[in-house]
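The other protein chains are all here in position, but one chain of the complex has been omitted.
Per-chain numbering from 1; labels A, B and C assigned in written order.
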Amino acid sequence: MGFRIDKDSLGEIKIREDAYYGPFTARAIEHYKVTKQTMHEKMIKAFVMIKQAAALANMELNRLDKDKGNAIVSACNEILNGKLLDQFLVDAINSGAGTAFNMNVNEVIANRALELLNRRKGEYDIIHPNDHVNMSQSSNDTFPTALHIAVLMNIDELLPILSELISVLRSKEQEFNDIIKIGKTHLMDALPVTLGSEFGAYAIAIEKATKTIKDCKTLLEHIALGGTAVGTGANSPKGYREKVIKHLSIISGLDLKAEDNMQFGLQSRFAIANTSSSLRNLALELIRIANDLRLLASGPKVGFREINIPAIHAGSSIMPGKVNPSLAECLNMVCFNVIGNDHAVALAVQAGQLELNVMLPVMAKCMLESIDMLKGILRSFIDNMLKGISANREMIEADVKKNPILITLLAPKIGYMKAAEIYKEALKRDSSIKDLVLEKNLLSKEETERLLDIRRLFEDG
Amino acid sequence: MGFRIDKDSLGEIKIREDAYYGPFTARAIEHYKVTKQTMHEKMIKAFVMIKQAAALANMELNRLDKDKGNAIVSACNEILNGKLLDQFLVDAINSGAGTAFNMNVNEVIANRALELLNRRKGEYDIIHPNDHVNMSQSSNDTFPTALHIAVLMNIDELLPILSELISVLRSKEQEFNDIIKIGKTHLMDALPVTLGSEFGAYAIAIEKATKTIKDCKTLLEHIALGGTAVGTGANSPKGYREKVIKHLSIISGLDLKAEDNMQFGLQSRFAIANTSSSLRNLALELIRIANDLRLLASGPKVGFREINIPAIHAGSSIMPGKVNPSLAECLNMVCFNVIGNDHAVALAVQAGQLELNVMLPVMAKCMLESIDMLKGILRSFIDNMLKGISANREMIEADVKKNPILITLLAPKIGYMKAAEIYKEALKRDSSIKDLVLEKNLLSKEETERLLDIRRLFEDG
Amino acid sequence: MGFRIDKDSLGEIKIREDAYYGPFTARAIEHYKVTKQTMHEKMIKAFVMIKQAAALANMELNRLDKDKGNAIVSACNEILNGKLLDQFLVDAINSGAGTAFNMNVNEVIANRALELLNRRKGEYDIIHPNDHVNMSQSSNDTFPTALHIAVLMNIDELLPILSELISVLRSKEQEFNDIIKIGKTHLMDALPVTLGSEFGAYAIAIEKATKTIKDCKTLLEHIALGGTAVGTGANSPKGYREKVIKHLSIISGLDLKAEDNMQFGLQSRFAIANTSSSLRNLALELIRIANDLRLLASGPKVGFREINIPAIHAGSSIMPGKVNPSLAECLNMVCFNVIGNDHAVALAVQAGQLELNVMLPVMAKCMLESIDMLKGILRSFIDNMLKGISANREMIEADVKKNPILITLLAPKIGYMKAAEIYKEALKRDSSIKDLVLEKNLLSKEETERLLDIRRLFEDG
Partner (left out) sequence: MGFRIDKDSLGEIKIREDAYYGPFTARAIEHYKVTKQTMHEKMIKAFVMIKQAAALANMELNRLDKDKGNAIVSACNEILNGKLLDQFLVDAINSGAGTAFNMNVNEVIANRALELLNRRKGEYDIIHPNDHVNMSQSSNDTFPTALHIAVLMNIDELLPILSELISVLRSKEQEFNDIIKIGKTHLMDALPVTLGSEFGAYAIAIEKATKTIKDCKTLLEHIALGGTAVGTGANSPKGYREKVIKHLSIISGLDLKAEDNMQFGLQSRFAIANTSSSLRNLALELIRIANDLRLLASGPKVGFREINIPAIHAGSSIMPGKVNPSLAECLNMVCFNVIGNDHAVALAVQAGQLELNVMLPVMAKCMLESIDMLKGILRSFIDNMLKGISANREMIEADVKKNPILITLLAPKIGYMKAAEIYKEALKRDSSIKDLVLEKNLLSKEETERLLDIRRLFEDG
């Protein structure tokens, strides 16, 4: 059951006998050798879901013959179950609006549906990629819809990992909650905090970032499907829009709704910019946390040396025994890439013109890559780094005890200027604050000891 | 009543006789000659509100003597009413955490309070900038708090302008609602839309962007005041935090709440990143809209020439009579700057370390500048450009009538491939679609006319 | 000849019987599931070249036994000839400094060299990945060196394509050189230019951008190899550095030199930032050119409609016959991604700390992807879009003839203010400038005709 078409209106084109795509796709594969990546699997599946939902809606509205429609639906099911995924060979960055990729999908489904009807691939007079598979659709409404769906599906895989990150940070908060350490502002010795409280604050940061990402889902759930070419829904039958979105919600398991204003839905990718920046803002927090952990681990002899990180592999090919915070560094790198991708997405979003923003494929590539990378590194970061962090309790406690910055606790009593003097003298003479204060008769021994008792800082609040 | 202090622990320092700042500030003015801008007025006022609220809370908790406290409160009132604003001379970008600026505020208030007590400026043994004005505070909790307040106040000035932008876009939607035009995808002729619907979609875009900005306010309303140096609230009395935030809410008229986790509140500037990116995302939409208007206005002879823009001044110093879309271009430029500023803010946000993110002054500078610029340009863009846009109705209507892309409306009947043929022939022969379709006997005259009647596209939906 | 090692100091680890990598790599594959891309082939080859050069230098300096050394050299040759490329499975973004990838290379070469000595893979007591393959090296000097080499090799593939782009733009300049058209400033009608001159100016832009990229090669050619772990060259024999770089130059065919200051060579990636921004700056010009072509092609009925672009595939899945500037849009998208990648690289570059910038793998990923994408899209853009552009000569010439902006040519005679009046009247009455000027007796017919003869503008200059 080989291929019938070997040329189209643009002339001859070679298609492999066993291919399911057709001449449009074959040419697009030639024309777009850009990233050498194919479209993200979630985009393929989201697109196929749309084609299936459209076929169902078109059948219900008597636009599409049942035989053809059911064949299309079955072909889509096969792909959603993992078949023919190697047939989507158009480059991840292809034509504006992703027309080339939409046609790749139309052709593969058409050809597989033809087979299911015991026809030969390429008998487009029976099932045509444009007339039947693409019925009531345009690249212009399907690609943004698929993009929203793919991003939603990928975010839904990221969120549980973020939850787990929060919960492991919380467990570290518990574990280290009684370890009082010298706090650091400007990287300089400051008033004490607990090591646990640092991890607790990281947990909050991830919670806030997670909530913001979740909040982006609402805008993404509003899709422009049914707008067809320019948002007016031209060439789609009355009632189509409600039906197709209903089917698509069921197929995807997502809570999809029609974008109120379809023209907005095609011309603006605000929901994508919004989601992209929420990922960037997560990345900013993750960079900060990764940097902090690398600081705290700096050592083992020179540096902050407050925590130990598990060795996942030899840290150096030349310095034996060295343990590096490799996964934290990897997290940094991923976050840099995520921020760069957000930038690319922003450029794409501002480039919409009149009825359409055509810069869709690069949005799909960058957004989905960012989420994939975050999923990948966070999984490993949690399991192989975060969980295994231990504290150098003795070192930390020794550091805090004699630290002259504790003079701050006496400043409300003796005044800022006097306290500053004592601090400098303590540093110079390497004396304890207590000794100096008593030597100078500034406060009674009792009051000095009460004020310098740092545990009271952590008792209730 | 001149100045008493002319040296401090770092040695001699000249202070002008009529200055209200003291030696700390004088030195900081010397050290930070960076932007040659002073701190934003909203930051000055937000800071002074904090000092006032702190004095009230400290008096209530019997930490601060009533005489001194009331003098501080009165000095703050004067500044909030516009006095002494020229005394805040530390550069907009100063020391990490803005300590230099906090001290500038402390000194000006202390010296003015001293005067109100009939003391000489500089008699810090009576009212000390650190011990009394800064009581129960640190730069580390006051600067982020002031930053949140200043941004909130500035956003509250931006929002009504965005509302007006939406409403003027809506009125243009009404005005142009019956003008059917050739839609444009990929900048190429596409199915018709109405000129009004384009403006309607712009309104939606700004609505969504506005909502996102509004949503950022919740995070900003959570402030870290009371956390003092490292988030533990060290050196502030019990109950201080609730009291100071209550006073600050009243003074500022904002709905402020305590950040649940104070350490998070000092170490992370997530709320700022989140607000900054919401401004960026607004900018992305504004760029797109400005670009569209510039496209639509292109002409007057060659180009899209669909709209006319009001002449606000001669467009060219050499080409007489030329009218340029100057305010739309200005809007583009502002948005580029806003996006750049967001980038600077993001870099600052990721640079937090352990207990504190010290990169606060640059956040204040960039965020507040962005909002100011948006307020300024949008005010003028609405009044002097948007409101005055008129449509070239005849030109637009002539353009749409014979446009061969209307073949799309027949494609569901005659098939995509046949339609494509007709389109090319129409272009080549410069014939109307209707003539060609009838010539080729593809459809009846009645059906052809019914399908080509573009008004039906805009009847219900 | 299966694998001997199945555990190392970190415990048991499964390695496939037919694998050439060892336990270190196997673990790293597990730990770094980030991008799901492997390291770029040019990085693999650059790394293998370094290993080969090091073996040669170590043998010459009698550090490395000839038998082992020759086996290592042979193994490297095999890989450089395309064998075993599937053995480099560590993720493109892996550990800081790329230690994991360096070890992947060390292990594959060690194991293949062992085979060549008729030993079993894993007999590391004979040839050890660290002691022999990595001899006199560190990840810290090899990874930046490999990065420079890979980027240099990739740029050398980009440059001829840029040359061709320039030459095709030049041929379009020739082809369209006699087509006088209305110039456009602010997208509004302005004084005439030739269509050819626009393409000529694009050629210049690409020439300047190309020169800047070429200039970056000098910094890249200075490599830190021989610096080992911290730039001091510890653990490498005297004379090693000169020898290894000499060998590496021969093997790579590049003109490599030692970085004067090795510590700089490890701690700073300035050469990478510099190259990355030169790619960004190229992208800025390409975006502008692609946007211009899309503007000029806008139509075919409404818009600038000055040029026709070749149809490479149907432009729309719903609007038959539509031709879109798909490859120009694709070029835009690639450039957005390139700019985003530059941003990621910049973040990585600023993140160096003390003796080392560890953020190397993400630099490799982003830089090499950007160059690859540019190579890919420009190849197709030149062949399938640029070469096929044709001009709508009649339309353009008709547009220019009666355009009232030609009044500018009379302004030096009649004054700016008078000229502005005439312009407005011409637009309003749709009259020609010549008629109006003569009607108003402002200039003689002869002078008017001479001044309005636009051909004179293009005669010599």
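Convention: a residue touches a chain if its C-beta (ideal position, glycine included) is under 8 Å from a C-beta of that chain, and two chains touch if they have at least 3 such contacts.
Here the structure is a predicted model, which means the values were calculated and not measured.
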Only one of A:129, A:315 or A:376 touches the unshown chain, namely A:315
Full-complex touch with the removed chain, picking from A:87, A:185, A:277 or A:380, is A:185
Filtering C:91, C:292 or C:372 for touch with the omitted chain leaves C:292
Subunit C residues touching the chain left out here are 9, 96-97, 128, 130-131, 140, 183-187, 190-193, 197-198, 200-201, 204-205, 208-209, 212, 215, 219, 228-235, 260-264, 266-268, 270-271, 273-274, 277-278, 280-281, 283-285, 287-288, 291-292, 295-296, 335, 339, 343, 346, 349-358, 408-409, 411-412, 415-417, 420, 457-458, 461
Omitted-chain footprint on subunit A covers residues 182, 184-191, 294-295, 297-304, 314-316, 318-326, 329, 399, 402-405, 407-408, 411, 416-424, 427
Where subunit B meets the left-out chain, the residues are 10, 24, 27-28, 31-36, 91, 93-97, 99-100, 102-103, 106, 130, 134, 137-140, 228-229, 235, 311-319, 324-327, 329-330, 332-334, 336-337, 339-345, 347-348, 351, 358-359, 361-362, 365-366, 369, 372-373, 376-377, 379-380, 384
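In the analysis below, only the chains that are shown with their structure count from here on.
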Sorted by label, the chains bordering both subunit B and subunit C are A
Closest to the centroid of all CA atoms, by its own CA mean, is chain A
Dist(centroid_CA(subunit B), centroid_CA(subunit C)) in Å evaluates to 35
Between subunit A and subunit B, the Cα-mean centres are separated in Å by 26
Note: subunit A residues in touch with at least two other chains are 96-97, 130, 140, 228-229, 235, 339, 343, 351, 358
